Every structure is written in C-alpha cells, then in structure tokens.
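The full complex has more chains than appear here; those shown keep their coordinates.
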Amino acid sequence: MRLLVANPNTTPQVTELCARAARAVASPGTEILPVTGRFGAEIINSRAENAIAAHAMLEMLAEHAPGADVVLLAVSYDTGLLAAREVLSVPVVGMTEASMLSACLLGTSFGLVTFGTPTVYRELVALYGLTDRLAGIRSIVASPKDAYADPATVDAKVADAAAALVEETGAEVAVLCGAAMAGMPARIADRVPVPVIDGIAAGVGLCEMLVKLKAAKAKVGSLAHPGMRPTVGLAAPLSALLKGG
Amino acid sequence: MRLLVANPNTTPQVTELCARAARAVASPGTEILPVTGRFGAEIINSRAENAIAAHAMLEMLAEHAPGADVVLLAVSYDTGLLAAREVLSVPVVGMTEASMLSACLLGTSFGLVTFGTPTVYRELVALYGLTDRLAGIRSIVASPKDAYADPATVDAKVADAAAALVEETGAEVAVLCGAAMAGMPARIADRVPVPVIDGIAAGVGLCEMLVKLKAAKAKVGSLAHPGMRPTVGLAAPLSALLKGG
Amino acid sequence: MRLLVANPNTTPQVTELCARAARAVASPGTEILPVTGRFGAEIINSRAENAIAAHAMLEMLAEHAPGADVVLLAVSYDTGLLAAREVLSVPVVGMTEASMLSACLLGTSFGLVTFGTPTVYRELVALYGLTDRLAGIRSIVASPKDAYADPATVDAKVADAAAALVEETGAEVAVLCGAAMAGMPARIADRVPVPVIDGIAAGVGLCEMLVKLKAAKAKVGSLAHPGMRPTVGLAAPLSALLKGG
C-alpha cells in the first residue's frame, strides 16, 4: 500500500515530521510517500494562505497521487480536502477530519488544541457536521516552529491546554490539531485524564482501513469527478487532472 | 490482536456470518473471536428487545472481553455501546457507528438501508451527532433470515433501495445497516453509483486503527468506569465488572 | 385510576419515598401502586447500571402493569421509557421527561439539578428534542442516600445549585432531577427565584391528564407493539409481553 502524505506548507521540516510520525504507526507493507507544497505560506495560518494552499495541494496531488493507493493531507486545516476527494480516484483523508472521527469512537465529545484561530477550526467542525460533539477549542500561544525548537515547552503548553479543556468543558477526548503535533500524544498522555490523539496517527489508520474497504469512487453527487473541464494557465498535470485525464 | 465480535442476538448463525465477514477483512495477525448472547430475542428488532439485549451484551462482555484487545458489537443497533465503553478498559466499536463514521470519509452525506424501523436508526444517528450528514433512511421489506435463505433476492432489494436513496436524497454513500448485510457491499457495488459499505468491514478496520493508536482509557467523564458499585441478582462476571474488578 | 410507580433501583426506600411524594399530589380516586426492581444496582448511577435496569424495568412492568391505567417511571434516567411505551397498552411517563415538559409551561428555559453525570442527562434532553430549552445542568456532590440521611444539608446544596443555575445561565425554571428529590421543591422554593419542580409531582399530574385524554395506543410507528417475537431465557411475563400476549 502506497500512502501519500501531502503537506501544502512550503516548509519541508513539517513534511518530514509528519512522515516520521506516519511511519511510526503504519502497518508493515504500508509505504509512506511524503511531498511538500511548491508555493504559498511557509506555515499556513490564515484564511488567505489556506485558500492559496488549496491550489498548491491540488497541483501537488495532480503530480504525485498517480501511483498512490490513498492520500493523507498533512495539514491541520485539511486544505483542499473535498476538492481533492472530487478529482482523485483514490481515497483522501484529512488529518483533522481523521482525528475528529477517531475521537468519536473514544468519547461522547472531543476538544481541540491548536496553534491557530478557533473560529476557523469551528467552521471545519461544522463543515464535517460534528458540531454537536465538539466540547471546545483551546489555542496555545506557540508556533509550529516552537514545536520543533523546544518540544518540551510546547508539550507542556499543549498538555495544560488539553487538561483545562477537559476540566472546563467536559471534553471526553483531546484532539491535537496541528501537523507539528504529530507524535505528541504518546509524550503527554499521562498528563491528560482522557484519550489524546493526533491526526497523523489516526489518519494513517483510517487510510489503511479505507484501502481495505475497496469502496468504489462515487459516480454521482458532489464528489464525482465533474468530467472534461477546460482551464487556463494551470500546471500541466493539474490541467490534465481536471480534464479527467 | 484479539478482536471480540459480540452478537447479542440469540441466533448463532448471525454470529457466524459476522465472524466470517470480519475474518475476510482482518489484517494478518488479527484473531476474530465471536460470541453470542445468552438470553433475549432471536433477532433484535424492537425497542424492548434492544433494551433487554443491552443487558445480555454486558453480561457477555463481562465474561469474554478479558483477554481481548478490542470489541466490535455485531448488531446494527450498536446495543449497549456506551455502557460497554464505560465499563471496559479496551476500545469498543459499534458496527453501525463504524459504518457511518467511515462513510463520512467517502461522501458529504450518507443514506442508511435497513431491515428495521427508521425512527430508531434516526435516534442512533442523532445520538452520534451525525444528523447533519444523514441524507435519508430506507427500510426494505425482508428479514435478516431472508438474507441467509435467499441472498440474491435480498441483495436486489438492498441494491434497489440504495440506488433509490441516492437518486431521491442525494446520499453520497450507501451504508448497509444490519448484521445480516455483512459482506453484501462487494456483491451489489456495481448496482449503486456511490460507495457502499457495511458495518462489519468498517468496524474491523476501525478496531485495528484504535488498537494501534494506544489511546488511554478515560479517567474522567461519562465513559470513565464509575468504580465500586453494589448490585443485586446479576451474573458473577458482570457483577465483578461493575465493581471495577 | 390505578397509577403504577415503577422504581428499577433495587432499593425499596427509594420506592417508598417516591410513592409518598406521589400520594401527596394525586387526585382523590387515584391509587398509587409502587413496585421495586428485582435485579441490578442499588442506586443506578452509570450507563451500564442503567442499561441493566432497563431489562429489570421491563420485567417488572410485564408483571405489574396489567391492571394499571398508567405507569410512572420513578427513576431520574427514565430507564426503559421508550421500550415500555412500545410494549405496554397504557400510557407511560418518565419522571424526568415529566418535569422537563412541565417546566416548558413555566419558563422559556429550564436548568437541571442532579446527583449524577451531566453528559447522560444532556443525552436524555437531546433524545426528547428539548436541547433548545435547556439552560444548563449542575451536579451536586451528594448521593441519593445522603438525601434520606441528612435532608437539610442536601436541601441546602440543591437550593444553592438551583440559584446558581438561575444566576449563571438564565434558567427560568429549576428542575430537580432525581427520585431522591421527590417532594423537595416545597422545602426549597423560597430560596430559588424561579419555579422549582420535581418529576414525581409533575409526573403524577401528567399521568392523570393522559388517562383523561383517552388517547389510543399507536398502531404504527416506532411505539407500536412489534407483535409476535420469539425470545430465549426471559422471565415468563416478559416473554409473554413481547409475544403481545
């Protein structure tokens, strides 16, 4: 099984971190293929950057998805998820979607810990129809880069935020919502009184599950490939993908 | 990995069908352990039968879950799911919960095809907070027993119902909602224009994912074990389980 | 009118307290018939105990409902309510359902004061479709047994919690949510600035109202009796009830 880990941030270290975390949980026989975005923000953390990154994501997938069996989006905004699901013929999983759906199997509600803006994540939860299971969101004052530079400090902030979420909102699972938090649950689990999960680990598991399900690509509906569509000024593989090629 | 497949219907053939479907998708190294309920309805299909079966489920799990790494409830009502999740220390997955969460990875909405009463499944969808993603429910006029006796006829009814759901409600995934439909998606996929999934296959995949996540048991909240509780008149293993033993 | 007060906790003192509270508000001509569960938890306070108690409730009703005109469930979880409503031919009212619906006649929102876990009551409110009218829930640190042993202390805790709910959430009615709080509103009303109600008093009034309405039993839908159903290993009256006998 070839599992593409697609990171639209233009920072290769984020890709590497995610790939390492993915390999740590992948089943024997699952090959992890990491790729990084060509243009856009170094670290996506605004609506505009995320909008641009969706284009970068599609361009990247048009080039690299052929040959892969499944795709995991390694970005906490699940950038371009539905667009990718529409045009690709293999399953696509977003890391935040993965962590939230997995959290649903472990508790009646979940809380999110993020580096970013709660409103944007709340919109993502609503898009996925999971608002009723969201207990709350806590943003921590740290950047993804801090997570690489000083993991112990960021681990402590995340653990504190997760414990506070549980205490104040009754969250029954803590979801770590950021590519830079990949692999962190194992380090902080004993500081949080509920299950702690992250999107890369959950996402790899769900990707493997989907490949085994062998479910067919939709032929109708909003995720069917729209078919032959003329475009202007796009990279050749992307243009070909939109043409259904 | 030892995966307990727990069927509270008192009909061993249902257990066998589910076990066979589970083995068909399980990873190498996953052992499927099927068990059947001791008392209650032969085929659960009413609120009262389901209420009684939750007791049977807990009694069965009290006896058989020790030694298992994860539990899959092989009954479309996900009978006793939250109660089992509360008292057991290993992950527990309901087959209908599993199919609906997996469907969320394949389409923006899903439809259910069942042998039973739509209202009860609608309540289950609401309990899981997934109402926004439910496109509709279709009941077919057939019993689980028909599914064993005359699979081709029941396959056709299910395929027709799934196709009608897609046509009329815009459902983007068809979820087959019944233990007796385990294994059916492969046979009818080409008659339905969207992905078709069933709970046993999805559930086995999610069980394997959860075991790999190694998430801790909740110590607080509504799914923490409530601790030392005196009871009267219960089977010894169940009484011990409630005592936290 | 014969009104069955059915308590699935296996503690007869709870039954007696509820029966006394019921007799205090019953109309002349209403006979209160209390019964107690045969097996399960002494005081139900977890999901697993509640699941087991639903079986005990149905077994108890199968034996005692014949001859009664209406049934009041004397347990704050409304254990087995919909299952009982499905198989019995007389009306069935849950005490918490009763208090919440009555609260809707007295304020635009209500708050719950309980001995138990907020999450489970929140699920009950959602099952009844009343989430929009729920202002909040407060759990008090006391057990039902404390309520019998030291009523003045527990009264004070409940009154304080109710007043805090009003202050902090804007709740316009305080609902006391526990069989052990039967009769408490009269003692604490002057310490809470909004109406205070409990489930036994409200439930008796609603039972009397339903009997006078003489509404017919549903012949279709999720609360119609499912008809002839074979079962294994159940008490004879329950087995007969499920057979529609």
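We just call them A, B and C in the order they show up, numbering each chain from 1.
By definition in this document, a contact is a pair of C-beta atoms (placed from the backbone, for glycine too) under 8 Å apart; a residue touches a chain by one contact, two chains touch by 3 or more.
None of these values were measured; they are calculated from a predicted model.
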(message) Quick check on the homomer: 3 copies visible, but what's the full number in the structure file?
(response) 6
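We take it that only the chains that are shown with their structure count from here on.
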(request) Give a one-word verdict, same or different, on whether chain B and chain C use largely identical residue numbers at their interface, taking over half shared as same. (result) same
(message) Centroid of chain A to centroid of chain C, CA atoms only: how many Å?
(response) 44
(request) Please set out, as single numbers or ranges, the residues of chain A touching at least two other chains. (result) 108, 170, 172
(request) State the interface residues of chain A toward chain B in the complex, per the touch definition above. (result) 25, 27, 82, 91, 93, 97-98, 101-102, 104-108, 128-133, 166, 170-173, 185-186, 189-190, 193-197, 201-202, 205-206, 208-210, 212-223
(message) Considering only the defined contacts, which chain C positions touch chain B in the complex?
(response) 10, 38-42, 45-52, 54-55, 57-58, 80, 82-84, 86-87, 117, 119-120, 123, 126-127, 221-223, 226, 229-234, 238, 241-242
(request) Name, in rising order, each residue of chain C that touches chain A in their complex. (result) 118-119, 123
